[in-house]
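Here it is, the structure, as structure tokens.
Partial view: only certain chains, each at its native spot in the assembly.
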Amino acid sequence: MIEFGNTKVLCAASVTEGVPRWRVGSGLGWVTAEYAMLPSATNTRGDRESVKGRVGGRTHEISRLIGRSLRACIDLSALGENTIMIDCDVIQADGGTRTAAITGAYVALSDAITWLAAADRLADPKPLSCAIAAVSVGVVNGRVRLDLPYEEDSIAEVDMNVVATDTGTLVEVQGTGEGATFARSTLDQMLDLALAGTEKLCTLQAEALALPYPGDLPEPAPRKKKAKS
Amino acid sequence: MIEFGNTKVLCAASVTEGVPRWRVGSGLGWVTAEYAMLPSATNTRGDRESVKGRVGGRTHEISRLIGRSLRACIDLSALGENTIMIDCDVIQADGGTRTAAITGAYVALSDAITWLAAADRLADPKPLSCAIAAVSVGVVNGRVRLDLPYEEDSIAEVDMNVVATDTGTLVEVQGTGEGATFARSTLDQMLDLALAGTEKLCTLQAEALALPYPGDLPEPAPRKKKAKS
């Protein structure tokens, strides 16, 4: 469970044997993610996507972003043909749910890797090359701000999500003018602020991962087991 | 949030103006529920129904059961043409999720009613005629047991869910032989045990509702607001 202000996201990792069909026989593992929001997470109840019968474009887009970001920090050959699925379920939403999800998902992924290493199921016991974290930055009333809550986010002129590593390199940069355009100098200011933010988050992640696992770690077992963060 | 042993269900009520189309013009309100399980709630990850593109039969059946049970304890004419939707999302599952959901849903409904009454939006300020709670009972190795955890539930010979009121009358009784049949005397024993259980739960509910609301109660507002339990 990760909390960014009033935003709360439950991130859980599941390990399953096998990989998607297009990857079978490659010897490589797979890391993917599914993002979803509980109907009660927002102030005005949203419809359930299961009831509507299809996953919306926004949900798809965020799920793909989380999975892609996580794959940037892991050596997939060390996993063997196993899949790690990270579920990110937003329990309460107040802006920045996608960046909170990525930051929490890294912790869940890291826990899953520790558990797999303990079970001796990894070719390389340290497949994570770096930590990753994500923040949102935006321009509100002409000022650059970090991690906007929903009220500010909805009136931001520019909105940017940055995924970065603990060594300061970039994984993903997505900046959008909301019905407006922005100067390149504004982009530079937003990146400065974002990288300061992800650096701080990576420190917090390291502290969380240094603590003993909260709850019973499932016994390492050879098949279809699962680690929960 | 209700916890029954290791089962944890998040129950939240949302109030919206208007009623389903077939009920428009009746002057009556509507109470309904949606039940869902997070993919990470069980030991072996389940697929998301939103990704599969349809709500399964079991989910449908439980959602209908919760809504029907809640409607047995409320005077729908007092609501006016408003709908109360109760979302029950299972965060962690260890047997008895549907009965935990009903018991928690009543608390969420009761909170929503208190909030509506405070906002002066009810024709009758006390539309709840009774409290309701639910338990599961089962027969395991020939012995009748209350509130089976998942390990026992999956080997039970008979499985019964009972929804009852705080005055001891019945709202719903669903008993099933799992690949077996059962004598009428067994049914009687299960009912005895179940009613003792729901009586105890109703006491716990009353205690929970007597406490001050945990967190900020949303300000009463004339449209599209929402109370969370």
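Each chain gets a letter, A and B, in the order it is written, and its residues are counted from 1.
Quick note on the criterion: contacts are C-beta pairs under 8 Å (C-beta built on N, C-alpha and C of every residue); 3 or more make two chains touch, one makes a residue touch a chain.
Remember, it's a predicted structure, so these values are computed and weren't measured experimentally.
*Asks:* How many copies make up the whole complex, given 2 shown?
*Replies:* Result for the total copy count in the complex: 6.
By our rule, only the chains that are shown with their structure count from here on.
*Asks:* Can you work out the whole-Å distance between the CA centroids of subunit A and subunit B?
*Replies:* Measuring from centre to centre gives 32 Å for this pair.
*Asks:* In the complex, go through subunit B and note every residue touching subunit A.
*Replies:* 10, 12, 14, 16, 34, 36, 38-40, 43-45, 48-55, 59, 85, 87, 89, 91, 218, 224, 226, 228
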